[in-house]
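Only a single protein chain was left out; the remaining protein chains are all shown in position.
Entry: chain A
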């Protein structure tokens, strides 16, 4: 056991404490960066809202992927395809009916937003079923190939002109093709608060915000509240997946990850379990996709490139596959440091040193380094292209992680797959004098011969 493990173990409050600590430091850093950038209050609030948004979506996606990979060992590299299907089906169901001459090229079925969300999740789950059915019976790598192919097929399908507009139930609907789809349904927050009769209260809140953000406070408040809403969804995902993992169902999933044949030989219908786990994860990915794109106003197929899938994988690997707490942490760290971090860093550098002229090409950047050992132009060039270098940075982080902490930040702390703690029941006197069983004994400790003769049936007959 390395020293590093103790760092995460020493945070007060355990894993929750660790998450709070990480979130707090991320927010603090962003606020400091905001001060450096000379943001006013509005800018600071917006920056906080954006950060919260990305922490939310990546934590949700990472949790869903953890169900697939961390728990069941299903190698899904088509995450973005399930997100896309979720979003597009939601749009199809919830966009208002087509009106000739309106801004939108196509309409939807005009059903309430929550119906659309459920339909989107269902569609993602069904797509998962269709993809998984043939591939799950084969070995793990086939699922990988099938899922990534599927996600690209989905993207190209939404790009294609054939699905741009068509007629469904006598109304003109469609996916908009390459030019994108306007999401012209009631904005999600409005729909949510109206559903609970709280829209007036919300508008009151917006008005109250005028005290600190005098002009047009609505977008600021919207962003903050939506961020909070996403964090609420993260909690819900976490709750659901924790219960899923800590149950006999989750136990079978874990066994499948470890050795599917053994689970099968013990009488578990592993294909059935794999399909259920896969469909649940896909539905959650669909939901995460919906929550990500719903407030954006429009959606284009090219948003759903495979790189989004890899972002989620990096988040999971940072946090530690197999741990739900780790997934949340990984999502947060990824969003704050790797996803949003570089652009903040770049902005910060160009604000603090406004007069720096960075070279316009790689040649100009590298030649002073070679001719006169002057690294400054090269450094400036690097900082200038940091957004393009984002993927390189992510790759470096991954390599570092693989070498130094392959199990991720929290992956070493496995969550026990059972509803109850598995220590010796109080009603049972320990054979060897009732040593404290809640304390983990690390094996090899011979505590004397614990042969039990009262145990004539070895418990096999169960009473």
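Please note the rule applied: contacts are C-beta pairs under 8 Å (C-beta built on N, C-alpha and C of every residue); 3 or more make two chains touch, one makes a residue touch a chain; residues count from 1.
By definition in this document, contacts and distances are computed from a predicted model.
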Options "Response regulator SirA", "Cytochrome b/b6/petB", "Pyridine nucleotide-disulfide oxidoreductase" or "Probable branched-chain amino acid transport ATP-binding protein LivG": UniProt name of the undisplayed chain: "Probable branched-chain amino acid transport ATP-binding protein LivG"
Omitted-chain contact residue, chosen from A:66, A:94, A:147 or A:270: A:270
From A:27, A:114, A:129 or A:249, residue that would touch the chain that is not displayed: A:249
Hidden partner chain, touching residue among A:153, A:212, A:402 or A:419: A:419
Chain A residues that touch the omitted chain in the full complex: 240, 243-244, 247-252, 254-255, 257-259, 261-270, 273, 276, 280, 322, 414, 416-420, 422-425, 427-428, 430-432, 437, 440-447, 449-452, 455-462
